[in-house]
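Of the protein chains in this complex, one is absent; all others appear in place.
We just call them A and B in the order they show up, numbering each chain from 1.
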Amino acid sequence: MPDVNSTSINLTGIYVTDNGFAAYKALTPIRAVTVEEAPEDLDEVLNGIAEVHISFASPADGRGFSTARCLRDRGYQGRVIAVGGLVCDQYRHARQSGFDGVLISQEQAAKMPERHWLEQANRVAVNYRAQIYA
Amino acid sequence: MSQSKLKTIKGVHPRYFAVTANLLLTGDVVYLSPTGRWVWDVTHAKQFKTETSAEEAVRECQSLYANQTVGIYLIALDEAGWPLSTKEQLRTKGPSNYHHNNRNGQQLVANRKR
Partner (left out) sequence: MYHYQDFDRDFVKDRVSEFRTITQRRIDGVLSEDEYKPFRLQNGLYLQLHAYMLQVAIPYGTLSSRQMHKLADIAERWDKGYGHFTTRQNIQFNWMKLADVGDVLEALSEVDMHAIQTSGNCIRNVTADHFAGCAPDEIEDPRMVAELLRQWSTAHPEFAFLPRKFKIAVSGAPNDRAVIAFHDIGIQIVQNRDGETGYRILIGGGLGRTPLIGQELSAFVPKADLLCYLEAVMHIYNRYGRRDNKYKARIKILVQENGLAQTKAQIDAYFAQIKKTHRPLSETLLRKIKDDFALPNLSKASAFDLEAQMALSPAFARWAGQSVHAHRDENHVSITISLKKQGATPGDASTAQMRVMAELAKAYAYDELRVSHEQNIILPHVPKEHLLAIYQALQEADLAAANIGLVSDIIACPGLDYCSLATARSITIAQQIATHFEGLKTEYDIGPMKIKISGCINACGHHHVGHIGILGLDRAGVENYQITIGGDGTQDAAIGERTGPGFSYEQIIGAIDRIIAHYLAKRTGKDESFLAYYKRVGITPFKEVLYHA
């Protein structure tokens, strides 16, 4: 069993990356990080954790983007996955905030087929940072 | 959106109720007609005698017309079948700062002075 801190970790579904859909295979140990937790307090906890799940309550709640960003700022190098309520046009936001991919359900995949996600995957490299920063 | 909590508007009890929406493609203000079509003229709207029956029609329309319309809700009418609230009167007549009506080049409602 993966080392999980919560019963709510979803271990099934479709894993969406820049390459499209794939069957999800967990990297263990896993830790779910909630958007209420301060990543600043988790350095010890995440030591040795291979995969972090950050859950989005709804497409409108963008806290998970900041959670992922902050984990990366603090040097977390494992896999970071978005789970829950994201829609496909938020794929680029997730990738640009430090997520490796998005875990979606079969129902979500039926509504938002692979080509919709791939359209957005093409936009991951497009952002103003390259122009703004040296 | 529903005005069900409002017993009176401007001190007047609603006499009838109608179902209204905006068309998805154009944004036009429309009303449900007695034959189940969407019409521009509020005076051609189906007049529901009770709020409950209008609410039922709203629910039905929400499942039938979710992809042709946006924001289906009920409005209160006076005894002449005219919207009671200022907002709904403006939706019907178009903005009061210009003398054009609310649909391109067309006169929706006979120049009714209210």
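Just so we're on the same page, a contact is a pair of C-beta atoms (placed from the backbone, for glycine too) under 8 Å apart; a residue touches a chain by one contact, two chains touch by 3 or more.
Bear in mind the structure is a predicted one, so any value in this text is a computation, not a measurement.
For the chain that is not shown, the touched chains among those present are A, B, taking the whole complex. Chain A residues in contact with the hidden partner, per the touch definition given at the top, are 35, 40, 59-63, 65-67, 69-70, 73-74, 87, 89-90, 92-97, 119, 123, 126-128, 130-134. Residues touching the missing chain, restricted to chain B, are 6, 8-11, 22, 24-29, 66-67, 70-71, 84-87, 90-91, 94-98, 100, 102-104 (touch as defined at the top).
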